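Okay, handing you the structure first.
In this view, the complex is presented without one of its protein chains, the others remaining in place.
Entry: chain A
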Amino acid sequence: MAAPVSIQLEFGGGAELLFDGVKKHHVTLPSQSEPWDVKQLLVWIQRNLLKERPELFVQGDSVRPGILVLINDADWELMGELDYQLQDQDNVVFISTLHGG
């Protein structure tokens, strides 16, 4: 069994509006047989934090186009994207891209 993982989730660029306008969420992912990865985190967010209109956040098993995922201040692509295994105290940011000027 892998121990529970405490992480900080942040939403920005308007993505926080899907979460009652709250930008920072400290969450603890429960203990499970295998380690938590980002793919599972997205499912957990959908079940536990995102109540309405999931299509504005996810598409298939990933985030929708126009949302950038950052893990510990780096583009998630540098970290393995959906397969990245979450560590205790990780910081995961979901930023909606802005287009206004």
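By our rule, a contact is a pair of C-beta atoms (placed from the backbone, for glycine too) under 8 Å apart; a residue touches a chain by one contact, two chains touch by 3 or more; residues count from 1.
Quick note on the criterion: contacts and distances are computed from a predicted model.
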Looking only at "Geranylgeranyl transferase type-2 subunit alpha", "Heat stress transcription factor A-1, putative isoform 1", "SUI1 domain-containing protein" or "Adenylyltransferase and sulfurtransferase MOCS3", the name UniProt gives the absent chain is "Adenylyltransferase and sulfurtransferase MOCS3"
Full-complex touch with the removed chain, picking from A:49, A:68 or A:82, is A:68
Listed in rising order, the chain A residues that touch the chain left out are 12-14, 51-53, 55-56, 64-68, 70, 73-75, 77-78, 95-101
